[in-house]
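A single protein chain has been removed from this complex, and every other one stays in its place.
Presenting chain A:
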Amino acid sequence: MSFEWIIKIILENGPMFIRGAGITLLISITGTILGSLIGLIVGVIRTMPMPERGSKRVALKVTNAILSAYIEFFRGTPMIVQAMVIFYGSALAFGWDMDRLVAAIFIVSINTGAYMSEIVRGGIISIDRGQFEAAHAIGMNHIQTMLNVVLPQVIRNILPATGNEFVINIKDTSVLNVISVTELYFQTKSVAGNNFRYFESFFVACIIYFIMTFTVTRILRFIEKKLDGPENYILCGNQMQVERPEDMLRRTKP
C-alpha cells in the first residue's frame, strides 16, 4: 500500500531527501541574495541621471545597452536551457570543468538578477521626485541619495517581490537536475530509480518543497511587519531624548 511505502521511503532515504533539500535551499538562498544584489546594482546604474555630454555619457549609454541586453536575454530564455548552455558551453569554449554546485548558484543568481533589476528599477522610479530633490538640495550626490534615502525605501517595497523570487527559486532549482546538481529533485529521481515507487517518492518530495516554500513565505511576512515598525510614536516629554543613559547619569550626578 502507498502509505506504508511512503513511510518506508522516508525511513530508508531520509538523509538523501534532507541532503537534497539542503542543496535546494543553499542554491535558492544564495541565488536569491546574489541575484538581489545584482538587481540592486543594475537598477541603480539604469536609473542614473544621464550626463549631458562627454565621455561619461558615452560610457553610461554603453553600460545601459549591455545591461538591457542581459535582462532581455535572461528573461527571454528558459533557465533549464541556460543551465545547459552555460555548463556545457563553458566546458567547450574555455575547457572549464565547472563545479556543478557553483554553476547552479551562478545560473540562479544571474537569472534572479535579471528579474530583480527590473523590480528594483520600478521601485526606484516609484519613489517621488521630491525626495531625490530634497536629498540633492542638502548636498547629497547620486550614490549618497541612493544609499541613505532611496534604496532603504526600495528594499522595503520590493521585499514581497524578492520573497516571490525566492519561492520561485526553491521550485525552479529542480530544473538544475539537467546538470546533475544533487538538489531535491535529482535526489528524488535517484530514490525512485532504485525502488521504482515513483508516486510515493515524488509525493515525499512534494511535501518537502511545500514545507520549504510555506516556511519562507511566513518568515518573509514576519520580516515585513518588523521593518514597518510600530504604528504609533511616543511623544517625548522633555528635551533629553537624544541623551544616552550614560549622559543622563553624568548629568544627574553632581
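In the analysis below, a residue touches a chain if its C-beta (ideal position, glycine included) is under 8 Å from a C-beta of that chain, and two chains touch if they have at least 3 such contacts; residues count from 1.
Assume contacts and distances are computed from a predicted model.
If you had to name the missing chain as UniProt does, which of "2,3-epoxybenzoyl-CoA dihydrolase", "Amino acid ABC transporter ATP-binding protein, PAAT family", "Beta-ketoacyl-[acyl-carrier-protein] synthase III" or "Nitrite reductase (NADH) small subunit" would it be?
Checked against "2,3-epoxybenzoyl-CoA dihydrolase", "Amino acid ABC transporter ATP-binding protein, PAAT family", "Beta-ketoacyl-[acyl-carrier-protein] synthase III" or "Nitrite reductase (NADH) small subunit": the hidden chain maps to "Amino acid ABC transporter ATP-binding protein, PAAT family".
Which listed residue (A:Thr30, A:Asn64 or A:Gln144) would be found touching the missing chain in the intact complex?
Once the missing chain is taken into account, the touching residue is A:Gln144.
Among A:Leu67, A:Val120 or A:Ala135, which residue is in touch with the absent chain?
Touching the chain that is not displayed is residue A:Ala135.
Could you please point out the chain A residues that touch the chain left off the display?
Given the touch definition above, chain A has residues 52, 128, 130-131, 133-141, 144, 148-149, 152-153, 156, 229, 232-237, 239, 241-242 touching the missing chain.
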